[in-house]
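With one protein chain held back, the other chains of the complex are shown just where they sit.
Going by the order they are written in, the chains are A, B and C; count residues from 1 in each one.
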Amino acid sequence: MYRRLDKSYKVICNKKISTNYFKLSVKIDESIYKDCLPGRFFMINIPGVFLRRPMSIYHVKNNVLSFLYKVVGKGTKLLSNIKEKTLLNLLGPLGNGYNLKIYKKFNHVLIAGGTGIASISFLITKLKKGILYYGARSKKDLLFLDKFKKNWEVIISTDDGSKGYKGHITDLLSKRIKTEDVLYACGPNLMLENILYIAREKKIKGFISLEERMACGFGNCQGCAIMVNNEIKMVCKDGPIFDIKELYLNYNNSI
Amino acid sequence: MYRRLDKSYKVICNKKISTNYFKLSVKIDESIYKDCLPGRFFMINIPGVFLRRPMSIYHVKNNVLSFLYKVVGKGTKLLSNIKEKTLLNLLGPLGNGYNLKIYKKFNHVLIAGGTGIASISFLITKLKKGILYYGARSKKDLLFLDKFKKNWEVIISTDDGSKGYKGHITDLLSKRIKTEDVLYACGPNLMLENILYIAREKKIKGFISLEERMACGFGNCQGCAIMVNNEIKMVCKDGPIFDIKELYLNYNNSI
Amino acid sequence: MIKPDLSIDFVGIKLKNPILTASGTFGYGYEVADLIPLIKLGGIITKTITLDPHCGNQQPRTSEVLCGLLNSIGLQNIGIRAFVREPLKKLSKIGVPIIISISGSVVKEYVELAKILRDEQNIISAIELNLSCPNLKKMICKDLFLVQDVIESVKILSKVPVIAKLSPVTDIIELALFVQNAGADAITLANTYPAMAIDINSFKFKNPKILLGGVSGPCIKPMAIRCVYDTYKNIKIPIIGCGGIMNGKDVVEFMFAGATIVSVGTASLISPKNLIKILEEFESILTNKNIESVKEIVGICSTI
Partner (left out) sequence: MIKPDLSIDFVGIKLKNPILTASGTFGYGYEVADLIPLIKLGGIITKTITLDPHCGNQQPRTSEVLCGLLNSIGLQNIGIRAFVREPLKKLSKIGVPIIISISGSVVKEYVELAKILRDEQNIISAIELNLSCPNLKKMICKDLFLVQDVIESVKILSKVPVIAKLSPVTDIIELALFVQNAGADAITLANTYPAMAIDINSFKFKNPKILLGGVSGPCIKPMAIRCVYDTYKNIKIPIIGCGGIMNGKDVVEFMFAGATIVSVGTASLISPKNLIKILEEFESILTNKNIESVKEIVGICSTI
């Protein structure tokens, strides 16, 4: 087991980077730095809400750990008000992270929906080249577009058509996907279900990052259970990244 | 019935005036200005605690209403963090206020204990001359001492003897009190009980300001009931100022 | 968008909206007329009235707990005779349906109360039997025979509908069924929950100060809604939902769970204006969801 810490760190940045989207950075201990891998997450203690909130790692460099979040509810609203230099309590890194070892020779096809771009753009920094499919509600929800240029083909869709293809990013994916591709996907459940369907139909390998409500983030509450390959797994501990071939998702009846 | 409002006002000052003591000022509506009398109070909505908190009027001038408070618990701690220009929701003015009409020709003897000085010092502004007995824990808990000079004799006690008499202010009061005096007192329960005892023994007239836990401040919760002259009264509505001759206080068994 | 129709029929009473005051939290009903337009309320449920005047419990009576209010008032009130003489007359002028909450310790007291209220049948819309006050020596709804006696006796005398206010201190479905069979026209769920606060700072050489009472406020909301949901599926008479309603969303939740109307208590103690705010938020949610009539949403969690 790698090292995980339950500790307070100083906030060194918590700023709005686009409408409703914030970037939060904290200075972490060196001892957990190397284990902050793409796909892993932290549980963040936000004063004012009862439970901690899980949040994917967006970036880590020089012991500075960053998250990307959208203000959607009470918790993220309170988080967005936290000032620099405040101490913020985090538990992590948690989870398994993306598996980059087994399909090394395949073409990397990354799919991000909405704030799923956080863990996907962190993953990009670990890969030399590939294709990024990136879907969002509208143009203003598309983040870091200028970052992905070198060796990366970026394909965009928006729900309202304000940039790129109008419609689901998975419509584009299904047309272009090839058997030599390996998928890495993070985004809303509907997108993930579509990807599973496409991958199964076309026999494509890959991994998806799942989201489920968590009270603790480390396996004890058993709140984030899902059925994987006929076994109960915890999204927080056994995931959040799962192999596509083991998943049969149906979000109304996931166990 | 006079006018009371349930409304948000802009905070124009919320600053520390001494160790742990804060002065809070808000800009109020002209319509309630003239009813902000000494002894009356407001219910203050402090974001982060469930119920509003009652607070005596400390001062009012040019539509600026001020309170004096000591940081003692979660509510006052949160209140002390409220910034200028924030909107603060208040309900008031509430309560009956000090009765200055019936004992006009008596010598005014005012007794304040701790933060009781807030309503007492407001009362002083309405009276020409008199004696102020003022007790506090220690020198640093004594506030506005420079304010009471003109026509007012100020007698001080502290629990630790760091200023004035060492001991209870009521020790001093009981020695000097005369039948031509009328008492107006606000402070901790123990002090008020002593005053009642002294007043009864020496047949002195006067009024005391009572404190009791209140959920609402306007009579509906019935939380602040006390027995006055064999009748149940609400501290919030029938008080907080009560005539000494009607009170038989025993705080372990007040009804 | 069309404004939703908020009017609803509750045990034959026509209410212009489903939001009422809760017993014991709104005085006799008219005291805050200067602070909010009472005419906007769906109705007023008065504080609980007893046959003889009650001076209530000793101090301490209230304590703030996390997301809630603990109280032990003990039904302080002026007694039914004084109540019908003045407060009820004032109440009748407001122009909204008035429901009188009553309580007694024996059946005879309920009978006397019901007789006196029979003379006021043109003024009052219903009687609510407070069978679940946690601050009396004996909680009536723990004694099923007494519950039956009380309901039957009052029903015989009353010319207006009789509502039983209950608490889940025993199996709530069984209790609700029992109350329905005894003849109650509706039930109110739920009263405050038995609870306690201990002031550990007061402990030195003597025992710590304690407050035994009932807790209200948003901390009980998930439990009260569950009571409504569980009960709705098992009974035929309508439910007044109650417990920690602080906003319009909470009203929708209670009605989704099965409440025909709701009553708001602790929120109105914090500010009477919350009653109006809750009503406005409720209307706005219904408008946004294109719900034409409030009647459509009652018990929707249980429809297949």
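Everything that follows uses one rule, which is that a contact is a pair of C-beta atoms (placed from the backbone, for glycine too) under 8 Å apart; a residue touches a chain by one contact, two chains touch by 3 or more.
Keep in mind that this is a model prediction, so the values were computed, not measured.
Visitor: Quick check: which displayed chains does the absent chain contact?
Guide: A, C
Visitor: Write down which of C:Lys40, C:Arg226 or C:Lys273 is the residue touching the left-out chain.
Guide: Residue touching the absent chain, from the options given: C:Arg226.
Visitor: Which of these, A:Asn81, A:Ser138 or A:Gln222, touches the one chain of the complex that we don't see?
Guide: Per the contact definition at the top, the residue touching the missing chain is A:Gln222.
Visitor: Since one chain isn't shown, list which residues of subunit A touch it in the complete complex.
Guide: 1, 3-4, 6, 45, 49-52, 89, 91, 212-216, 218-227, 232, 251, 253-255
Visitor: Please output the residues of subunit C touching the missing chain, sorted low to high.
Guide: 65-68, 70, 142, 168-171, 193-198, 200, 203-204, 207-208, 210, 212, 215, 218-223, 225-226, 229-230, 249, 252-253, 256-257, 285, 289, 300-301, 303
In the analysis below, only the chains that are shown with their structure count from here on.
Visitor: Assign the assembly's chain-to-chain touch graph to one of these shapes: line, ring, star, complete, other.
Guide: Graph shape, chains as nodes and touching pairs as edges: none of the named types, so other.
Visitor: Of the other chains, whose C-alpha centre is the longest way from the centre of subunit A?
Guide: B
Visitor: What is the distance, in whole Å, between the centres of subunit A and subunit B, each centre taken as the mean of its C-alpha atoms?
Guide: The separation of the two C-alpha centroids amounts to 56 Å.
Visitor: Could you grab the centroid distance between subunit A and subunit C? Build each centroid from C-alpha atoms only and quote it in angstrom.
Guide: 47
Visitor: Do you know which subunit C residues sit against two or more other chains?
Guide: In subunit C, nothing touches at least two other chains.
Visitor: I need the residues of subunit B touching at least two other chains; which ones are they?
Guide: none
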